[in-house]
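Let's look at chain A:
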Amino acid sequence: QPAPVKIGVIYPLSGNSASAGNYSKMAIEVGADVINNGNAELAKIIPLAKGGGLPGLGGAKIQLIFADNQGTPAAGQNQALRLISEEKVAALIGAYQSGITLTASAIAERHGLPFLTAESVAANLTERGFKWFFRTTPVAIDFARAYSTFLKEQKAAGQKVGAIALVHENTEYGNSVASVIADQFGKDGLPITQKIAYSANSSDVQPQVLQLKEKNPDVVIFISYTSDAILYAKTMKELNWKPSIMIADNAGFNDPAFLKAMGSTVEGLVNRSAYSGGKPGSVPAIFNELYKAKAGVELDDVSVRGLQGFLVLADAINRAGSTDPAKIQAALRATNLPAEQMAAGYDGVKFDDKGQNVLASSVVTQLQGGKYVTIFPKARATANVILPYKGW
Partner candidate 1 sequence: MLIDARNVTKAFGAFRAVDDASVSVEEGDILGLIGPNGAGKSTFFNCLTGDLPVTSGSVSFAGADVTRLPPEARAKLGLARTFQVPLTFESMSVLDNATIGALLRHHTAREARAKARDVLQRVGLGHVTDAPARSLGTPGRKRLEIARALASEPKALLLDEAMAGLTPTEVRDAIELVRRIHGDGITIVIVEHIMEVIVSLAQRVVVFHQGREIARGTPREVTSDPKVIEAYLGRRKVRHA
Partner candidate 2 sequence: MSITLVQVIVSGLLLGAVYALFSSGLTLIWGMMNVVNFAHGDFVMLGMYAAVMIWTALGGGPFAAVPVAAMLIATLGIVSYFLLVRHIMRGPMLAQILGTFGLALFLRYSAFWYFGADFKTLPDTIVGGSFVLGGVRFEGSRVLAGGMGLAITLALHLILTRTAIGSRMLAVSEDATAAQLMGIRPQRMQALAWAMAGAATGIAGALIANFFYTSPTVGETLAIIAFVTVSFGGFGSVLGALVAGLIIGVVESLSAYLIGPVYKDVVVYILFVLVLWFRPQGLMGKA
Partner candidate 3 sequence: MSALLRIEHLEVRYGDLIGVADVSLEVPAGSVVALLGSNGSGKTTTLNAIAGIVPVSAGTVAFDGENIAGQPAYAIVRKGLALSPEGWRLFTQQSVENNLLLGATPLSDRKRIPQLLERVYAVFPRLAERRNQRAGTMSGGERQMLAVGRALMSEPKLLLLDEPSLGLAPAIVDSMYDAFAALHKDGQTILLAEQSVDLALEAADYAYVLQVGRSVLQGPATEMAHNPDVQKIYLGIE
């Protein structure tokens, strides 16, 4: 039995984003379990799912070494160094928050070790000229395009989209996504009539909702973390106001915690997701079952992206046939995974020379009967759009 291949996983396992980090951790554990112990159904689609570890390395098992970035760039970087130098991991994956990915991947770059981010979307990450950095997730512009096309389609179908409000939290995530959406919508002639920035982890969002209520836009797009997502949903119900289309940019509104808490009051909520559900027997559906058994909740955007990133990395290591970082790097460069092998709703995985996955994409989903179902693009849709937004 060859020595196991160690993969370092850096996530926020404590601090404000710990919820996301812990779900992603479980998703990746599911992925590793599939590779190490096999899953008959998946094996029909994904070669690595046959079990028995990585065939390219003589059946070496994958060993995941998790580290907590504690929500701080310093801890992220310190842990990256530890994983590299003490744990001698073959590659790193992480670190959720873009700022932390930035510092942690810098260490990997200096040590010449592949670093794959499965969920950090900040644009500058792939602009640094790094040679060891890869990103599987779609970035803001992909989301923006998806919304834009979706809304134009709804407009054509007779929905009112004359006034669009953008409500976003004021950290890196919200700001960057909001500005990209605003740009894209501008180009596409979709009018953004109201922009509300607020500080994350608010204690009260009534004033914001009252501002919305006053202007009464047709469409609202929320870019919020979980805690604020919950407050918005609650407050909108309290003040009894809803737009005819309510779009939530993922993050908080996708959090299983949000669904558990607010599910029944946001029926009809439109969301985007890397997780597209899928028909029984498809990769996402099978992984979802496995994941549900472990985590008690459905796969969602965050967890599926983490899982997908991990699968890409495992595939590359397998093809590298070695834990030599340079070989893994080369294998990653050569990655070309087809859409049907995707756990996430991407069109596949293929990196450009900056390390960005050019086949990354998002689907648009809607909350129907307490579950997110894919409604856009048509090709992937599993259900029809139901509008206007129902709410509570």
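Regarding selection, all candidates are chains of the complex that A comes from, given by their letters.
Basically, contacts are C-beta pairs under 8 Å (C-beta built on N, C-alpha and C of every residue); 3 or more make two chains touch, one makes a residue touch a chain; residues count from 1.
Quick caveat: nothing in here was measured; it's all calculated off a predicted structure.
Asker: Looking at chain A, find the partner in this complex that touches it; the options are 1, 2 or 3.
Answerer: The answer is candidate 2.
Asker: Flag every residue of chain A that touches candidate 2 in the complex, lowest number first.
Answerer: For chain A paired with candidate 2, touching residues are 14-16, 18-19, 21-22, 170, 196-199, 201-208, 210-211, 213-214, 226-227, 230-231, 234, 237-240, 255-258, 260-262, 265.
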